[in-house]
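Excluded from the complex is one protein chain; the other protein chains are retained at their positions.
For chain A:
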Amino acid sequence: MKFAVVVFPGSNCDIDMFHAVQDGLGEEVEYVSHTTTDLTGYDAILLPGGFSYGDYLRTGAIAQFSPIMAAVKEAVEQGKPILGVCNGFQILLESGILPGAMKRNEHLKFLCQNVQLKVVNNESMFTSRYEKEEIITIPIAHGEGNYDCDQETLDQLKKNNQILFQYEGVNPNGSKENIAGIMNKSGNVLGMMPHPERAVDSLLGCADGLRLFQSILTYWREKHVITS
């Protein structure tokens, strides 16, 4: 399986993401510049964290118009797994690929710490290797992770089981419904604030993030390798 890590000007978790796939998961991965317009050679697209375009205007606001985003939208339509972490999540929201918007953290602090997450839905291509309701530990590192949406959107998210991760115990940023990660209705795009790519080896303090990447690989193998 071949992953693309999209590098925007100001991305800073791209290297972590690259190594999570290469060393943690043991699959093929390449960096792809934001100026690229073709993603057909990749099986999954990873939008890393960071501060694309300096977070100017709003987080992710300018990156949504990068040349690569047309190709990302194409990959969304094709049903490829797309994972946006932190700033990657913010870009998915700004570009309208995922519903809702991001606000400053409730207490305005940039938070960099481990948090506990509850796996709300383990029947997605991103979470099949977790148990339902399992509590996992993944680090966060953000100043704007206060997810917000209107009631209608929230009802839809719940009804379609689009909420994959919720903060367990303390909600660090004030996000609506303790939301830490949501997927699109079709189930192939996940946006989340916590960083699974920083938690792929117990040497890093925690390995709970690795199963997210393994879930994607499992899905892809079931779809492409076993059937062919």
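In the analysis below, a residue touches a chain if its C-beta (ideal position, glycine included) is under 8 Å from a C-beta of that chain, and two chains touch if they have at least 3 such contacts; residues count from 1.
Here is the rule we go by: contacts and distances are computed from a predicted model.
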{"item": "Listed names \"FAD-binding PCMH-type domain-containing protein\", \"Phosphoribosylformylglycinamidine synthase subunit PurS\", \"Sigma-70 family RNA polymerase sigma factor\" or \"3-oxoadipate CoA-transferase subunit A\", with the criterion being the UniProt name of the chain not displayed", "value": "\"Phosphoribosylformylglycinamidine synthase subunit PurS\""}
{"item": "Per the touch definition above, residue among A:D43, A:E94, A:E168 or A:E197 touching the missing chain", "value": "A:E94"}
{"item": "Which of A:I15, A:A61, A:L111 or A:A141 contacts the chain that the document leaves out", "value": "A:A61"}
{"item": "Chain not shown: contacting residue from A:E28, A:E106, A:E131 or A:D155", "value": "A:E106"}
{"item": "Touching residue (missing chain; options A:E27, A:D148, A:E177 or A:D201)", "value": "A:D148"}
{"item": "Touch residues of chain A, complete complex, unshown partner", "value": "57-58, 61-62, 65, 93-94, 99-101, 103-108, 146, 148-150, 174"}
